[in-house]
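As you look at this complex, bear in mind that one protein chain is not there, while each of the others sits in place.
Chain IDs A and B follow the sequence of writing; residue 1 opens each chain.
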Amino acid sequence: MTEEFKPKIVGFLCNWCCYAGADMAGTSRMKYPSNIRIIRVMCSSRINTEMIIKAFQTGADAVFIGGCHFGDCHYVDGNYRTKKRIDVLKRLLSHMGIEQERLRLEWVSAAEGEKFSKTMAEFTDTITSLGPSPLREIKEEAI
Amino acid sequence: MEPELRDYVGELLDSGTVAGVLALKDELGAVKPYLFTKNNEIGDLVLTSKYPLASVMSMLQKEDPSIKLAIVCRGCDERALIELAKRNQINLDNIVFVGIPCDEEMADKCNCLQPYPKEIVTGEKLSNWVPKNNYEDFKNMSTEEKLIFWKGQLEKCNKCYGCRNACPLCFCSDCELENALWVKHGRLPPEFPIYHVIRAFHLAGKCVGCGECENACPVGIPLMTLNHLLREDIKDLFGYMTGQDIEDENPINTKEEY
Partner (left out) sequence: MKYDNILTTCPYCGCGCKYYIQVINGVAKGVMPCKEDPVSEGKLCIKGWNVVDFVYSEGRLTKPLIKENGKFREASWDEAYNLIVSKFKKIKEQHGPQAFGLLSSAKTTNEENYLMQKFARSIIVTNNVDHCARLCHASTVAGLAAAFGSGAMTNSIPEFEDADCFLITGSNTTEQHPLIGSRILRAKERGAKIILVDPRLIQLAKFADIHLRQKPGTDVAWLNGLMYVIIKDGLVDEEFVKNRTENYEKLKKEVMNYPPEKVEEITGVPKEDIISAAHIFGNAKTASIIYSMGITQHTTGVDNVKSCANLAMITGNMGKACTGVNPLRGQNNVQGACDLGALPNVFPGYQAVANGEFREKFEKAWKMDDKIPENVGLTVVEMTNEAHAGNIKCLYIMGENPMVSDPDINHVKESLESLDFLVVQDIFLTETAELADVVLPGTSFLEKDGTFTGTDRRVQRVRKAIEPLGESKPDWLIISELASRMGSSAFEYNSPKEIQDEIASLTPLYGGISYERLDDLGYLQWPCLDKDHKGTVFLHKGKFTRGLGCFFPITYKPPAELPDKEYPFTLTTGRILFHFHTGTMTRCVPKLDKEVPTGYVEIHPVDADRLGIKDGEIIKVSTRRGTINIPAYITRKVPEKIVFIPFHFKECAANILTNPALDPIAKIPELKVCACKVESIGE
């Protein structure tokens, strides 16, 4: 067990803002850790609880959700719903014994490439210090 | 309390106000939900048990949407009916509420937050009622302990879907618990913890605290612990309580900032 822990992070990014922000970070050659696996979705509110839990259950150490700033949602109010949903889910996760820090929601606009890369670095650090998701172990023993 | 109640609902039937009264009937040494349609049966109406009458009412209305029925309901039944109405599952205009309060024993058993409906026709509401169990033991656990606790509990699950079946608020015809994308079919116990997280989350802002899920669980998973904590969270985050007023929307579904 000397191998260094490299967290796996699943990122669900909204097509209109955060994904474009990530793109911006890329095209501007800003560096950020390669731990995130990005899944592009049309709106952050498209992400339901099931997807997030499934990501954890299939081996993710953390889940990142990126959406538009309030007022900027392409579908007017999707992100308001996302916010509430994620806040409730965070509490539920912590009741279940999964650190709520493993689930993170951020608003990143198409122009905020730097914010995206900084957030990723910071989030990766947080998860690295938290260690592997407790569900990983459970998954392994279930086979 | 029972004699007064029998008189009251007998009058509803005699006067033709309603075509039937949904309540509990004593028969064969057990208590069952029953639709009383004749005054001469009312002698068997009892209040000694608890069944998810709100779901029965919803089933009866689907059978005949025009029929007007009364329901002898406890606090949780009333809250469930209100939540169902918010989601267009039931038409309150065709329901006459006959409210009854729970006694201390019953309220204790359910650890109920509000053991009475808004209006009662007989008996007395428990005054200054505060539920005894605040789930402090659970809350004092560390994150790690919580995970171990739930893992031990949920390993017992034998996938009867009883928690969902007994829930008055679980009305979806297509249930995500049966979606193989999330929960593998035919595996026992269902993978930890997605099955139970889905159910708990789907009830956030919906659960009325009736406790039927936990009562229906053959292996004794303390489902109300999760439900109770989430109800606290919803109140804490949004200041929202379920089953109070049909005009209150579930905050998780609204588009307003909070």
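FYI, a contact is a pair of C-beta atoms (placed from the backbone, for glycine too) under 8 Å apart; a residue touches a chain by one contact, two chains touch by 3 or more.
Keep in mind that what you see is a predicted model, and the values were worked out from it rather than measured.
Within the whole complex, the absent chain has one touching residue among B:N39, B:N91, B:T143 or B:N165, and that is B:N165.
By the touch criterion stated above, the residues of chain B touching the omitted chain are 19-20, 22, 27-35, 37, 49-51, 56, 59-60, 63-64, 67, 155-156, 158-162, 165-166, 178, 185-186, 188-189, 215-220.
As a convention for this text, only the chains that are shown with their structure count from here on.
Inter-chain spacing, taken between the CA centroids of chain A and chain B, is 35 Å.
Chain B makes touch with chain A in their complex at residues 143-151, 176, 179, 181-182, 191-194, 197-198, 200-202, 204-205, 226, 229-230, 233-234, 237-238, 251-258. In the complex of the two chains, the chain A residues touching chain B come out as 49-50, 53-54, 57, 70, 76-77, 80-81, 83-85, 87-89, 91-99, 134-135, 138, 142.
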